[in-house]
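Complex shown without one protein chain; remaining protein chains in place.
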Amino acid sequence: MSVAAEISARKAPWWLKRHETLLAIILVLALIGLGAFNERFLTPDNLLNQGRLMTEIGLISLPMTFVIITGGIDLSVGAIVGLCAIMLGYSWKNFGFPLPLAIVFSLFVGALAGFVNGLVITRVKVPPLIMTIATLALYRGLAEGVSQAHSVRGYPEWFYFLGQGSILGVPTQLLILIVLMVVSGVVLDRTTFGRTLYAIGANETAARFSALNVDRAKLIIYTLSGLASGLAAFVLVSRVTTTRMDMGLGYELDVIAAVVLGGASIFGGSGTIWGTAIGLAMIQLLKNGLALTGVKGDATIVVIGAALILSVLVASSLQRRRD
Amino acid sequence: MSATAFAGAASARTGGLRRFASQEALLAVAVISLAVVVGAINPRFLAYRNVADILLGNAYIAIAAIGMSMVIISGNIDISVGSLIGVLATISGSLAVAGAPTFVSWLVPLILGVAVMAAQGAVVAYLRIPSIVVTLGMLSILKGGLISVTGGRWITDLPQSFHLADLNVVGLPMPVVIMVLATALAAIWMRYSPRGRATYATGGNAEAARLCGVDPQRTVVMVFAIHGLFAGIATLVYATQLRVIQSNTPAGLELTVITASVVGGVSILGGVGTVVGSTLAAILIAEITSALVFINVSPYWTDALRGGLILATVIADILRRQRRAAREWKK
Partner (left out) sequence: MSEAIQIAPLLQARDIEKSFPGVRALSGVSFEVKAGEVHALLGENGAGKSTLIKVLSGVYQPDGGAILIDGREVRFATPEDAKRAGVATIYQELLLFPELTVAENIFLGHAPLAGGGRIDWREMRAKTEALLASLEINDIDPDQIVGALSVGHRQRVEILRALSHDARILIMDEPTASLTEVDVTRLFDIVRRLKGRGVGVVYISHRLDEIFAIADRVTVLRDGAYVGWRPVADTTSAELVQMMVGRRIDNLFPKTVVPIGAPVLEARDIVRRPMTKSVSLSVRAGEIVGLAGLVGSGRSEFAQTIFGVTPAESGEIRLMGEIVRIDSPESARARGIAYVPEDRGVQGLVRPMSVLHNFSLAALSALARAGFIDRAAERRMAEAGVKRFDVKTSSVDEIAGRLSGGNQQKIVLGKWLANNPKLLILDEPTRGIDVGAKAEIHRLMSELAGAGVAILMISSELPEVLGMSDRVLVMREGRLVGEFDRAHATSEAVGAAMMGSEPKVEKAA
């Protein structure tokens, strides 16, 4: 976690606007505070392990940042994680796919699930909130139906490298997250695609009248959201060694909280990957910190829920004061 | 003009036989024809025992869907209701076991339901935070809070007097009576009270509602409060049927409730729909779930079916609106 945060903090000075800077300072203070409070916290082992644990949420939060910047939302990501995990395990064990093909197949299913969201949102004009609530039920239901609540285990040893292995001491999946984070950040900051997303969120009509391809951009981001959920499913299965139908349950909360905490406006038009990275780190820090002080896992989601509401409240009252 | 016919006119326009093509009529036909078809395949489906199971086991979903329909009609959404019912059931059961008078253990969930939902409604209405954010946050607060406080302990040894749902009224089981009464009262309220009409106005066109002297913000708080009341009643029906309260949230309950509302004819864009339809839809969904068992389909497909149903209804609703808008242009 801290690696990602430090990278963005170090590269940041000219990228980070005020919100991200503020968040980064809070993050650093929290790190120091927790470190002073508990000696097991600020150890490389603990920090790297936290990085491993936050990767699944982190992967999905990247396209979710895109989606929220356009003023949309995707509630189906957790369900897609469940569906893809099942597709991975079942296509390997029950359909007899070779494992590498099964992995590719489950990623494809994830992308397809996201594409269907995007297609209905752009063509039929169903609001994203409603569409993804509906597919949240549908995709989770498909995971249940296909798996019949059976789990899959017994993957070969090499399969666990992604979820449990390390490269030069850094968890494999954390490296992937960092690479994708930098790529997403650059895409958002430097490309016409990224600029299109901001324009859609700030004023969709003007974006259309400026000859930007709004529908194509939306289709791409919802597809990416599904694909990232599929990748997260792969990482998750590899980390916990089992495939279950309830995987990814409630992920939408953590993902949306990370993005919103990172300064993206839930109304669209603003947000950065660097902010999301800090938001993500803060949420993981919260979970870890509470766990180290003896609070159970279920109480942490209380805190995340409260943090989500509070950060939106603070952001919207700041916005109102500025106007 | 009855409440049913009113909504029928809303979706199918006025006049003659077309009124019968309403969403409610469609749902009623679906409920009956599904019963006939599955009953023909497996007569045990229509046995008293099974019909009673379907109704008793799902009455609380229908009751919760009434409030959800109002919330959606007012242009909002609530995904915290499932967690709230879980929390209220645990509180109610704990009170009963701790020796509180029965009426207290029945009354407290109603009061807390109203309080929690009214608070959410106030944040949505006055602080202008989208209802999805508020209720998503509340969902996790309630869910996490419940498990971390109770540690997942089950509540057993409930006193006999606690079991409201075991009573009968003129030979009918209490949950069914409450479901029918709640639906009827809500339908009448939505139809005949000024505030009920204000709910439609707020969801349909909040700005115009304001110009007509309706206060959209107060209306939203009121609607959430009423939704909380129905969530409390649903909790009673649900919790007092159980011998053991598991201190958790019925999985996916909020989605079942939303599905019942949407399939029942509530336009997800706000402003249209009735509560009668949502009750019928709740029964239909329960019936489908049960029918799957009787025709030997795994119940694990239920959720996928429910998802497909809500998706199809939403898309059909939006396409119907677009066609209507196109027709209006031509006039």
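Letters are used for the chains, namely A and B, taken in the order the chains are written, and counting of residues starts over at 1 for each.
Keep this in mind: a contact is a pair of C-beta atoms (placed from the backbone, for glycine too) under 8 Å apart; a residue touches a chain by one contact, two chains touch by 3 or more.
This one's a predicted model, so the numbers in the text were calculated from it and none came from an experiment.
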Touch with the missing chain holds, among A:Leu101, A:Ala149, A:Val179 or A:Ala206, for A:Ala206
Which residue among A:Lys125, A:Arg153 or A:Arg190 touches the omitted chain? A:Arg190
Where does chain B touch the missing chain, residue by residue? 1, 6, 9-10, 13-14, 192-194, 197, 200-201, 204-205, 208-209, 211-214, 271-272, 324, 328-331
Residue numbers in chain A that touch the chain omitted from display: 190-193, 195-196, 198-199, 202-203, 205-213, 269-270
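Assume only the chains that are shown with their structure count from here on.
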Chain centres from averaged Cα atoms put chain A and chain B apart, in whole Å, by 31
Within their complex, chain B touches chain A through residues 77, 79, 123, 127-130, 132-134, 136-141, 143-148, 151, 252, 255, 258-259, 268-269, 298, 300-308, 310-311, 314-315, 318-319, 322
Okay, in this complex, where on chain A does chain B touch? 73, 75, 120, 124-127, 129-131, 133-142, 144-145, 147-149, 250, 252-253, 256, 260, 266-267, 295-296, 298-306, 308-309, 312-313, 316-317
